[in-house]
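I'd like to ask you about the structure that follows.
Removed: one protein chain of the complex. Kept in place: all other protein chains.
Up next, chain A:
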Amino acid sequence: MKAAPFAYHRPDSVDEAVDALAGGDAKVLAGGQSLVPVLAMRLGRPGTLVDITRLPGLDDLEVYGGVLRIGAAVRQRTVERSEAVRAVPLIGRAMPFVGHRELRSRGTVCGSLAHADPAAELPAVAACLDATVVLRGPRGTRQVPARELVVGAMTTSAGPDELITEVRFPAAASGDGFGFAEIARRHGDYALAGVAVHVRRGGGATLAAFGVSDRPVVRDVTALLEDDPTEAGLRPSTDAMADEIVDTAGDAHGSRGYRARLLGVLAARELVRAHREAHQEAHA
């Protein structure tokens, strides 16, 4: 369980990092919580690792103009414990489910987006909130909606020579309600099924499902809440939606059918929670 030989770069600037990525045989090393095991098991053997953890300018964590910006070198645990994250409550709800605390102390938010595990929490949160990912490459800077970043299991639309420099989450507005839940075999495992939910008072509800397809699946669920926003009332619609969304082959931990069952239950429960939260505030 030792990595095959590779070259290691620790550039001093983002431009230098982008240069080092050119050639296509390089991988970005940030928290390393997914990459390093892959290297150790020789499941991947990039020629070069580009370590961005000490790059100036990638450690931004701030709310400005209704947007939470998280730089590529910012650790998940730093975000979890920050004041800034209160602007985006859904991240705070999701973070305890991201691996274990020890992993979050190394892992980065942008790294989780770049890794694009279909069962990961943060890509689903980013998709649910319609976050924006900023990429830097040899042709300059571009912005990609998080919903368009992930194009398949462990696959993104970012080029091999592009670096995610930050992700921008819209801050929550008054009258927003959120829900987040997942079910895994054990605490900290990848989800068998999970949901991130955003309900806006006065109309508008979005659900992102994860662990059930090759990428987060986003649905406008505004109409579901119009009739009977109770768990029992929602279940027929969420079960039907789940059955339509879940297209993973399943495994010994969770078959397609079980994951659909879980998704239907979680979607109903979290929609109720988010709906209640959105409307509680109205009376506060």
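The rule we apply is simple: contacts are C-beta pairs under 8 Å (C-beta built on N, C-alpha and C of every residue); 3 or more make two chains touch, one makes a residue touch a chain; residues count from 1.
We take it that contacts and distances are computed from a predicted model.
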| item | value |
| --- | --- |
| Hidden chain of the complex, named as in its UniProt record, picked from "Copper resistance protein B", "Xanthine dehydrogenase family protein molybdopterin-binding subunit", "Branched-chain amino acid ABC transporter permease" or "LuxR family transcriptional regulator" | "Xanthine dehydrogenase family protein molybdopterin-binding subunit" |
| Touch with the omitted chain, as defined above, among A:59, A:130 or A:189 | A:189 |
| Contact footprint on chain A, counting only the chain that is left out | 1-5, 41-42, 183, 185-190, 192, 251-255, 257-258, 261-262, 265-266 |
